[in-house]
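Every protein chain except one is present and positioned as in the full complex.
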Amino acid sequence: MVDIFATDKLRKAYPEYQQFIALHLYPLERQLLSIPFSEASAILEEKRTLARAMGLWAPYLPAEEGHIGLTMLEFAQISELLATTPYGHYVFNCQAPDIGNIELLHRHASDEQKQRYLKPLTEGAIRSCFSMTEPGHAGSNPLLMSTTAARDGDEWVINGRKWFTTAADGASFAVVMAITDTGTPKYERASMIIVPTNTPGFNLVRNIPVLGDTGDGYHSHSEIEYKDCRVPAANLLGAVGSGFRLAQERLGPGRIHHCMRWIGICERALDLMCRRAVERDMGDGQLLADKQTIQHWIAESRAEINASRYLVLHTAEMLDRLGAKAVRNEISAIKFFVADVLGKVLDRSVQAHGALGLTDATPLSYWYRHERGARIYDGPDEVHKSALARSVLKPYLNLQDQSVK
Amino acid sequence: MVDIFATDKLRKAYPEYQQFIALHLYPLERQLLSIPFSEASAILEEKRTLARAMGLWAPYLPAEEGHIGLTMLEFAQISELLATTPYGHYVFNCQAPDIGNIELLHRHASDEQKQRYLKPLTEGAIRSCFSMTEPGHAGSNPLLMSTTAARDGDEWVINGRKWFTTAADGASFAVVMAITDTGTPKYERASMIIVPTNTPGFNLVRNIPVLGDTGDGYHSHSEIEYKDCRVPAANLLGAVGSGFRLAQERLGPGRIHHCMRWIGICERALDLMCRRAVERDMGDGQLLADKQTIQHWIAESRAEINASRYLVLHTAEMLDRLGAKAVRNEISAIKFFVADVLGKVLDRSVQAHGALGLTDATPLSYWYRHERGARIYDGPDEVHKSALARSVLKPYLNLQDQSVK
Amino acid sequence: MVDIFATDKLRKAYPEYQQFIALHLYPLERQLLSIPFSEASAILEEKRTLARAMGLWAPYLPAEEGHIGLTMLEFAQISELLATTPYGHYVFNCQAPDIGNIELLHRHASDEQKQRYLKPLTEGAIRSCFSMTEPGHAGSNPLLMSTTAARDGDEWVINGRKWFTTAADGASFAVVMAITDTGTPKYERASMIIVPTNTPGFNLVRNIPVLGDTGDGYHSHSEIEYKDCRVPAANLLGAVGSGFRLAQERLGPGRIHHCMRWIGICERALDLMCRRAVERDMGDGQLLADKQTIQHWIAESRAEINASRYLVLHTAEMLDRLGAKAVRNEISAIKFFVADVLGKVLDRSVQAHGALGLTDATPLSYWYRHERGARIYDGPDEVHKSALARSVLKPYLNLQDQSVK
Partner (left out) sequence: MVDIFATDKLRKAYPEYQQFIALHLYPLERQLLSIPFSEASAILEEKRTLARAMGLWAPYLPAEEGHIGLTMLEFAQISELLATTPYGHYVFNCQAPDIGNIELLHRHASDEQKQRYLKPLTEGAIRSCFSMTEPGHAGSNPLLMSTTAARDGDEWVINGRKWFTTAADGASFAVVMAITDTGTPKYERASMIIVPTNTPGFNLVRNIPVLGDTGDGYHSHSEIEYKDCRVPAANLLGAVGSGFRLAQERLGPGRIHHCMRWIGICERALDLMCRRAVERDMGDGQLLADKQTIQHWIAESRAEINASRYLVLHTAEMLDRLGAKAVRNEISAIKFFVADVLGKVLDRSVQAHGALGLTDATPLSYWYRHERGARIYDGPDEVHKSALARSVLKPYLNLQDQSVK
């Protein structure tokens, strides 16, 4: 929690989450890391029930609906806390991709869609997924999509192949991005459609091994074939052709969520590194903590994490105040800056643990594998850097044009 | 200027400094960079007169004394602006080491000392220096000092050798750090004494070449021999043995000043890199700006500078609110974090300019040389990292101790 | 193959291995990467039979015993080839830890030991393991060992706990390092003892998950409890107290093996990156190969791999010529230099592949996880760096001592 970003709401909620995690989640870590999601699920369900009972469920949802109603800036700080343990977000129904779908449906779903999909999702009765990335296309260029949704009478007929659809295994519905019109301007060609996963033609081909872990259930990333997959016309989310716009709206806050999650992971990795440093006797009369190299790793991590947090919280503050469009550059910047810090801090903490860091004795191994994707998903860092640079360079190019005249 | 850190005072002052610099200082840069300080001095004096006339002089001094009276958090943001051109701080009487001495005398000088030294210094009528670092001792350990001041009747007799005493050449007085008592606890052995530079025994041995530049006047770093140098007992600053305490007090805010100065330099280096990128035709139908490498340099610089600014301003905000002692860790962190960013941004901008970046056509060459010391002076980065780490590790070590019991 | 290091023997053997790998191993990769070792074993056994039949088996063994009889310098270059595919070394009976044990037994085993353990190991009829690292001790300091072997009549009674004993699962015997005498000088306290894995008291506790992969059989790292584990006195390898000396002898060449293996992995990762670069259409009229960032990754990888190869081959050449002791510094240098290059090249290749790089479609994911340990095992890089530095500094310290006199 950063002093000047602390509100009364946050000051109250923060220690409640802190305590919940310390009491109910850290002690479960080693067990949860050693079993598949299908087994972990029952244990987690208990904790979810408790979270609901304690009024800590989905704190980003409005106060008028009985939730805490945190702003982005407030929630970001809670999100960091939740990220310090692998299933933290899940227990409070704050997990991607559901949180993104909840926000999406909250704003753009019809009343019927809300009743049918949003309500149970909000309550944690079902799970969902978001099906956008396709194999064979640069994920960073949304215009290269091949999946189509053709209107046939009162139905959309979807054909195509998606992959890295997170948490599709066991989800009740997918929000699918598909080309609905190739004749329009390129940013108006795609639409989002809600597809119940039990629809014929929704074929979950496989869970993809991600750095060796195929996973299952919520904890998986699937390849999905859409083969003449028919859903009612009413399953369209928002207007025809609004897919890219809605995706942008979803991705901005989504990246803030990711970044705060990464910062939470960093804090824990640093905490583990410090514990290790004071526990490890080097056999030469010194602790590992006395060695200059680990001291520098700790100091650099401390400074980089602080810098990351300020960058992200200021972006969240601006997003709350000025809207998502105004912070596009900031969001590109935090995406690659924090992903880089995450990689460095995890690597240092693993190295500080030696062989132990590779085992499942700490969550480091889990994160080391599951967060390597941070520099890839939601647009590889290379793409975000070029996008930010082009934006920074724009006024200079205009200057050039004027000086030519 | 960062929105949430902008006060009314700052909102008014900021554009005034911006305009002054754009109109009166940027156009002088190439000329000033090609002549010694002794020649530049007259030109700068004109600008100083103008700054005074416009009410922009020493804005960190109290409003009740006729200045703008900026807080640390406010002044830090002006300081960044001033740093975008080599003599920016000097023109507004905000230059180190005078600003540090002004703050020091403001708090700890006797009335007589204030009248005699502080007043003309504040008015810009004289210059001063701060004589602490010694050759042959690790600068990072203030306990390794050899210079002594022995009380002899109504006088202090100073003997020793100092170096890297910035701006001693032409200064009217030095604040000298010397051991006054070797029998006391080690942090109470040193005192600060005001030594007019025309005192017999104050021998300016040479101006030291710093990366090839010996410089002169304000723009120099001297080696000084104190040989039976006698000053009145009344020249003692503060209490006997208070030297280290006063030095700490001076160094904390001093590091914030340095960091904001570095950030200003970074902003200008990034600005120059962007200008270069859009001007340089690569001869293959592309501008330098179209190349991915420079795009990444620009994006990384943008993100790193923003991160640095937030880190430093939050530290300044905390310092204003909680005092210097409370932000010791933060100050260590900004010292090495921003010095590192400074090095990277300058290096990228030089490389982007090619051979031109090595010439005096831009201020890059000047900064590349004069700011290499950023990772060394005021404690090398390595020392700050270890200090921060030890502080981060302290609660873990206590934890260990308890678990042993 | 490096021209000036190519001998006639190597010139003949090199393309034979190259062809074998291309024909018989690359095509199996995806299958092998998706099944446990217990399933892969039968397929690999076929290839091993073929390798034996073609005279490519264990080429580092002497010509007079019917093998190719390569020198370290020659074998190093073959080893690089074998490393370009995950089971390359295994198929030719060149895999660690067996190759190290073969070299060890070849030199130090009694005739009976050779007959009983070395012969079937050489023939590939059995597998072995090397049990040295212990949990709870800094692996880099061999003096911190707790496992003991006490002489009781005609038997050694071993007690202790080891971990990261590679390939213990399914091995026929272990070479165990244990303290046999605590009263002698510290480097003469340990001995090596051969322990058949079916000895009562040899308890394989578990296979340790390494970055999520528990593995099985040859492809695993075990935790082993030695509990009153009794073996005949004749199972001692070499003299009592010779453990450290033998370990040193084993580790030097072992590190050259590791390094050449890493270089082979790098070559393949670079190859995969290049293939990816020319296959990936960026959708903007350019291939990934046209982008400056991947070009720089490719160029830097190319230069770093070449540099690594020269460093290692020159070390191998010196080891053949001057013996292991003479190249201690060189071996420390290659250990951390090549491990660092390995990490960078793998990371770049994964990033260049995007999400695909995280899947099992290429061996990158396998290596990314299984070679993270390269910077840890056989002494963490930090320890090798300090060791090398102390050796470099030694003559300077002597200089100091003399100048004092």
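Some points to look at:
Labels A, B and C are assigned to the chains in the order they are written; within every chain, residues are numbered from 1.
Going forward, contacts are C-beta pairs under 8 Å (C-beta built on N, C-alpha and C of every residue); 3 or more make two chains touch, one makes a residue touch a chain.
In this text, all values refer to a predicted model and were calculated from it rather than measured experimentally.
One of C:L70, C:V91 or C:A289 touches the chain omitted from the figure, and that residue is C:A289. Within the whole complex, the absent chain has one touching residue among A:R48, A:R275, A:H296 or A:R372, and that is A:H296.
Within the full complex, the residue among C:Q31, C:Q115 or C:Q400 touching the omitted chain is C:Q400. Interface residues of chain C facing the missing partner chain: 2-4, 274-275, 277-279, 289, 292, 294-296, 298-300, 302-304, 306-308, 310-311, 314, 317-318, 329-330, 332-334, 336-337, 382, 384-386, 388-390, 392-393, 396-397, 399-400.
In the full complex, chain B contacts the hidden chain through residues 34, 133, 135, 137-139, 141, 143-144, 163-164, 208-213, 280-284, 291, 293, 350-351, 354-360, 365-366, 368-369, 372-373, 375-377, 380, 382. Within the entire complex, the positions of chain A that touch the omitted partner chain are 291-293, 296.
Going forward, only the chains that are shown with their structure count from here on.
Each chain's centre was taken as the mean of its CA atoms, and the one lying most distant from chain C is B. Separating the CA-averaged centres of chain B and chain C is a span of 52 Å. Centre-to-centre separation of chain A and chain C, using mean CA positions: 38 Å.
Residues of chain B in contact with two or more other chains: 292, 296.
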